Structure formats: C-alpha cells, structure tokens
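Up next is chain A:
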Amino acid sequence: DPAVIFDLGGKFDKSFNEAGYNGAERWAKETGGKYLEIELKSEAQREQALRRFAETGANPIITMGFAMSAPLAEVVGDYPDTTFVTIDGWVQAPNVHVIGFSEQEGSYLVGMLAAQASKTGTVGFIGGMDIPLIRRFACGYAEGAKAVNPDATVIANMTGTTPTAWNDPVKGSELTKAQIAQGADVVYAAAGGTGVGVLQTAADEGILSIGVDSNQNHLHPGKVLTSMLKRVDVAVYEVLKAGDALEPTIQTLGLAEDGVGYALDDNNAALISDEMKASVEDAKAKIIAGDVSVHNYTSDDSCPALSF
Partner candidate 1 sequence: MTAPAIQLKGISKAFGPVQANKDISISVAPGSIHGIIGENGAGKSTLMSILYGFYKADKGEIWIKGNRTEIPDSQAAIAAGIGMVFQHFKLVENFTVLENIVLGAEDSGMLMPSLSRARKELKALEEEYELYVDPDARIDEIGVGMQQRVEILKALYRKAEILILDEPTGVLTPAEADQLFRILDRLRSEGKTILLITHKMREIMEYTDTVSVMRRGEMTATVKTAETSPEELAELMVGRKVLLQVDKVPAKPGKPILEIQNLSVTDSMGVERVKGIDLQVRAGEILGIAGVAGNGQSELLEVLGGMRADRGRISGSVKLHGSELPMTGAGSDARARRDAHIGHVPEDRQAEGLIMDFHAWENVAFGYHRDPAYNAGLLMDNAALRADTERKMEKFDVRPPLPWLAAKNFSGGNQQKIVVAREIERNPDLLLIGQPTRGVDIGAIEFIHQQIVELRDAGKAILLVSVELEEILSLSDRVAVMFDGKIMGERAADQTDEKELGLMMAGVAGEAA
Partner candidate 2 sequence: MDFLTLVQVLDSTVRLATPLLLACLAGLFSERAGIFDIGLEGKMLMAAFFSAAVAAITGNVWFGLLAGIGSSLALSGLHGAASITFRGNQLISGVAINFLASGLTVLIAQSWFQQGGRTPSLLSGGRFEPIELPFAIGPTEAAETGRRLSDLLSEANVLQQVYSELISGHSIIVYLAGLCVFLTWWVLFRTRFGLRLRAVGENPAAVDTAGISVIRLRFAAIAICGVLCGIAGAYLATGLQAGFVKEMTSGRGYIALAALIFAKWRPVAALWACLLFGLLQAIALRFQNIDLGGFVVPVQFMEALPYILTVVILAGFVGKAIPPKAGGQPYVKER
C-alpha cells in the first residue's frame, strides 16, 4: 500500500494538508485502494514515521511539506527500493520524487483580483511561517496587484518563525485587524490553519479575503474573494494512481500544468466581474506563453515588488 505523511497542521487544516488528503481520498474512492496515513504530532516523529512505513513495505510514501526534507534525506539511503515523494520539499536522491509548485504564478493572479476588488488601493498579505516558500507567495501576489494598479499598497505580515505559525488563528485575526486599520480591504492568507482566523475576521469586519491551497470560498460564502489553488490534491492523486510505476523525477507544477490557479464557484461568482475575470484569464495566457514572467523569490531570495 502507499502511505501519506501529513505535516503538523494535520489533514484537516483546510489548506495544504487537506488538499493532499482530498487527493488521496479521491484516489481511494475511485480505485477502492487503501493507503496508510499519519498526522505528525512532533518533530521527532518524522523520521520514525518514514522508517516505519518503509519497513512495512509501503510504496510510494508521500510526504507533505518542506519540513520533511531533512528527515527524508536521512532515511532514503536505507530504503533504496522504496519511492519517496516530497511535496514542497527538496531532496536529491534516485528514489525521491520531488513535486514543487509555482505558487508565485497563482498568487500573481489572485493579486490582480485583489487589486481590482479593492476600493482603498491597499491590499494585505498574511503569511504563515516566515520562510522563503511563503515569501514566494507574497512576492507573486504583490506583483499581480501592482500589475493592475501600480499605485497599490501591499502590506505583508508573517505570523511567526516557527511551525506554530501555521496554527495560530488568534494571531491571524489580530494581524487582519491591524491590516484593516491600515486600510487594507482585501487580505490574502497563505498561512495554513492560521488562515482560518484571517478569513473569519475579514468576514466579521466586512472586507474580502483570499484563501489558499484548497478552495476556501465556501468558508464564508460571498466574503471570500477567491482562493489561490495549489493542486496538491491532483499531485497526490496522480502519484497514487501511478503507484509502483512512479518514476522519480523533479516536477514543478505551474499555471501551464494546471498545478496552480484561482477558484471560481457559486460562492464568489458575484464578487468577480466579467471584466476582472477577463483580465486574469488574459494574464494567465500570457504567463503560460512566457510573455509575462512572474518573479520567483526563491530563485534569488529577493522580491522586486515587495520588501519584507
């Protein structure tokens, strides 16, 4: 059987891990297959979970999140016959399949939507843990916003510097209030479980929010402008479908591969005008065609559109 290791946020974080969970469930439903799973509770469990699954013959083993990189690198050598998959992580080994996403591209699109929906010209970004990966989201978002409105102000805050930053709704809520006070009327949360607090507060205070990873539009219908989709579900689903036949490579999924995107459904249909939609679709085509390039923060650890 294959196995999935969810990160500390847990498979119901309404975001990154939940997307992975949905993908796995879809596969299980469609094929009737079974998979092993664990939600990590602590750092020290990472290696133990990897080894335990590998020793019982699970294959492939999917790990969610960048934090699995180090323990993964530690164990892959001991189990050459097992294929490991890292989503968002980075390990170079013959039996590791690496899946990354071009989050900056999806963030660019929702940034455009945010700037168009904003009446104040100020939009906010609340990240989870302050790591380069999340800065990549922020940077793409700022570029998108400024592409629509060069005078737009983008306020960016990070929730913290440790994994608790993924799970701190109170702080998410307070930061949202602070950004509202600074004039933001659209806030983009790329913060895992913390985002729940951001979306909640935005809805309470009557401004718009943007969800992340999964489609979060339904959480507060009519109050979530859109969600930046990161199709972790698709990635997991594809890996599980390939099963033993999976050939380890390095995949980066962007707009072109439909790995990222923005969510449009009944919940937010009224918020997105045809005009907004057209502009975004146009940008999307250009990015896929290579006419517009969105800066990738992790390529040079800098962001032209935003300073942190």
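Candidate entries met the following condition: all candidates are chains of the complex that A comes from, given by their letters.
Points to keep in mind about this one:
Keep in mind that, in the parts below, a residue touches a chain if its C-beta (ideal position, glycine included) is under 8 Å from a C-beta of that chain, and two chains touch if they have at least 3 such contacts; residues count from 1.
Everything numeric here is computed off the predicted structure, so don't read it as measured data.
Checked against 1 or 2, the single candidate touching chain A in this complex is 2. Remark: chain A residues 9-13, 39, 119-120, 157-158, 160-161, 167, 169-171, 173-175, 177-178, 180-181, 183, 185, 193, 196-197, 200, 205-206, 219 touch candidate 2 in the complex.
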